[in-house]
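Below is one structure. I have some questions about it.
With one protein chain removed, the remaining protein chains of the complex are shown where they sit.
By letter and in written order, the chains are A and B; residue numbering begins at 1 in each of them.
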Amino acid sequence: MSQHLPVLLVAVPLFLAPVAALVGRWKLAWAVAAAGCWWAFAASIMLLRRVMDEGTIHYAMGGWEAPYGIEYRIDLVSAFVALIVAAIGAVVIPYARTSIAKEVSEDRGALFYSAFLLCLSGLLGISVTGDVFNVFVFLEVSSLSAYAMIALGQDRRALTAAFQYLIMGSTGATFIVIGIGLLYVMTGTLNMADLAERLPAVSDNRTIPVAFTFLTVGITLKLALFPLHLWLPNAYTYAPSAVTAFIASTATKVAVYLLLRFFFTVFGAAFAFEQMQLDMVLMPLALVAILGMSLVAIYQENVKRLLAFSSVAQIGYMVLGISFGSVLGVTSGILHLFNHALMKGALFMAMGCVMYSVGSVRIEKMAGLGKVMPWTMAAFVGGGLSLIGVPFTVGFVSKWYLVQAALEQGMWPVAAVVMVGSLMALVYIWKVVEVAYFQAADPDHQIREAPLSMLVPTWVLVLASFYFGIDASTTASIATRAAETLLGVGL
Amino acid sequence: MSVGLLVGFCVLLPVLGAVLVLVLRNYPNAREAATLLVGAATFYHVLGLLHYIREGARPRLDLLEVVPGVQLAFEVEPLGLVFALVASFLWPVTTLYSIGYMRGHHEENQTRFFFFFAIAIAGALGVAFSANLFTLFAFYEFLTFCTFPLVTHHQTEEAKKAGRIYLGILLSTSVGFQLIAIIWTWQLAGTVEFTEGGILAGTASAGVLGAILILFVFGVGKAAVMPFHRWLPAAMVAPTPVSALLHAVAVVKAGVFTVLKVSLYVFGIDLLATLAATDWLAWAAGATIILGSLVAFKQDNLKARLAYSTISQLSYIVLGALLANEWGIIGGGMHIAMHAFGKITLFFAAGAIMVAAHEKKISRMHGLGRTMPITFAAFFVGSLSIIGLPPAGGSWSKWFLGMGTLEAGQYGLLVVLMLSSLLGLYYLLEVPVKAFFFAPPDDAHHGPGIKEAPLPSLIAIVITASATVAFFFWPDLWHELMTLAVSGGAS
Partner (left out) sequence: MIDVGLFNYWAVIVLMMVGFYTLIARGNLVKKLIGLNVFQTSVIMMYVTMGKIEGGTAPILVESGEHVVYSNPIPHVLMLTAIVVGVATLALGLSLVVRINEAYGTIEEDAIMDEAL
């Protein structure tokens, strides 16, 4: 069985999805979904360990060898991203049981868990496949299920948010297919490794830059890089809490992974950065995202929306790291991918707890919550500290590498922007903290602490964000090795 | 217990104390007794380290590697021991004082108060024992965050505003300047370990090193070099024991200690003396000394006056570091101890007046000396030490600082020191003199209802005041340690 692990990682959740839909009762469906998520988590750990010991895993789908068949190609980057996705899934699923039961009507429960499993398998599929068209298929599997899950939000604005996301997301996906088609017409292959080999010979042809552009636009739309982020704030704000926590920590991360994959593995750093001068595009956009979106976040009155804008800013950090095109820069991007998944997951889950107990996440409704819901708000503060980048949290580790990467290139103004960004994070996090801790709670309104089944998963992520901030040598060395793999140095 | 573990134990003890405080939250007497006992034990163990330092040993404890090449580690050296001894001795004394103050003043949330108090001491000891810039920065930020609940203890609108200034200034300087300086150092020197003689010499041009020095000096917001001093007066909204320990001892001393440590072990005296930036910064410190004194002169609120006096005195220590010679460093290091004991006495007295007579304004304290003789006598002694007059310990550190200015040929700065002492003579001694010799204001209620502060507070005041006098006759401990620090080895 272990040799089929790469495909089972994706296939088990995929096949459990219709099972979850068919069992009908939401509790049973939850059990099926939980089994799928935890299986994926266990499998992704095994895969990562195997990749670290034995190097890249090649798996020929159905026994058809690459480049004719579809190849699953798992290197350190893929395994790491798959682990992030699966880990967040494994933590969110027990949380979802209570949260979703409250926010989504019972008769839709089974369908929800079915969509959840589809989304998970789609995201896992993107991270492990070595075939560019397969990427598109999995991207659509995950996106379509995500649209459906977002539309289940309580507020009717969830529907328009999902529709907007559907239009923009499908446009992005179509851009990606166009790019893939143009690559295929030039090279006659869809296999990533094969493409990487054949592309340099034809890279002078105008079709290749066009393909590159379509792919870049399509992927940056999916990862919500400013100014293509318009779908994100509404989608995150109105989706059910568990969905926001899951999607915010995985979907955009996987899109960042795709960016890395296409830039570095398929096109190669030399083409992307020297011929196409990608850094000239990405770096300014990333800087604007960091400053502009943090500023917008400060003025939000809905905390989920605030965190959503903060996510756009944080994506700016990842893209900024990548735009340096250096080992250190890419390392910081990959590290932040992991770190941000932990902290944003924790923050959105804390907001889910507030939603559960208070019924709203508007900032004025959170007065006095520091006393009434001490564990939830402590989790929020913990995640917030990480977002600010305080030492002993994962946010600090990301910043340490990112600033180092900027200084390495002599770009100290960029380093200063990173610091200003984290100070702006201080402002918007503290805005919530002040309301929760400095204003008295409304005595007429009986609010109780969220149930343990939600608090425990939230705190798992909070503690993880502290743990990997104190002992970052594992994640940092994985990220460094992954960056070296991508850039093809030090091997 | 091995020496390394002993160091870790010293930092851990206050945390244990904090846990005990939480456990015993329903038994106030046991809670305070536990804090006192743990405080005494902490001091005892820190004192135990003195023996090793005298032998020329540098007890070290490597905790873990946070990111490759950067350790979380403790290493005790003479300068750090000075700070640790001061902080750990004054903690139980302040606890004693707080028992009288918090109960006499009917403060709420006393458990939270004692909890964060203990945690803050752990942070201060972590700063004192840090083996490298990373560890120092981590505990520095830790200290900022765990003192925030103390500063905003009253949770009023005023406390919230003060808390904003407090966090805003301390974090923006540390994140915006200090962290960049640290990462820059790491980039240039390839290490952040504190090393005898410095690590930066010869790694970059004088201009770059000067820029890093400026980032360090202003980045240590806790040293309150103008224009980054506003947080200190703002933080005076806190209960007086907090102002006493944190803003005369732990927090501000963590700041100046960082400046001294960076001067000695990152730049090294020799390198420092060659940089042009050192001179400019010395004058910035000189300006802070004078301006701080002048502003203090104008304050009628006693705590505000003490706060500005602290700002001025802190810059004495910064100046000592920037004189870049042995006299200056010895004087600066000794001033950490001398100023701590003197200023805490003044704050204790101010708090005692507040508890007993409910007066905050100096102009309304006339005549109070007759009803509270011990308090005002202690205030008198503390003032002498701050001004630098015998028979109080402060005269020694001022003497060495003066010698340092002569050695550096900075006669202008010597004048600055003298002038500031003259101002101090007026703005500090005014308080006890008027209290003893002036008639009370007509509408004051200094009648028979007022007596001295509660007994525990009074004992604490007497202890610190006597220590201040004792250090005039026996300054040897501090002098010996600082001599070891600059000579860099066994005596």
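The criterion applied here is as follows: a contact is a pair of C-beta atoms (placed from the backbone, for glycine too) under 8 Å apart; a residue touches a chain by one contact, two chains touch by 3 or more.
Just so you know, these numbers come straight off a predicted model, no measurement behind them.
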Left-out chain, listing which of the shown chains it touches: A
Out of A:Y184, A:W412 or A:F466, the sole contact with the unshown chain comes from A:Y184
Absent-chain contact - pick from A:A79, A:L166 or A:L407: A:L166
Logged for chain A, residues touching the omitted partner chain are 133, 136-137, 140, 144, 147-148, 151, 156-157, 159-160, 162-163, 166-167, 170-171, 173-174, 177-178, 181, 184-185, 188, 190
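Convention: only the chains that are shown with their structure count from here on.
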Could you put a whole-Å number on the gap between the CA centroids of chain A and chain B? 44
In the complex, chain B touches chain A at residues 64-68, 70, 72, 134, 137-138, 141-142, 145, 152, 155, 157, 159-160, 163-164, 167-168, 171-172, 175-176, 179-180, 183-184, 186-187
Can you tell me which positions in chain A touch chain B when the two form their complex? 385, 388-392, 396-397, 399-401, 403-404, 407-408, 412, 415-416, 419-420, 422-423, 426, 430, 434, 437-438, 470-473, 476-477, 480
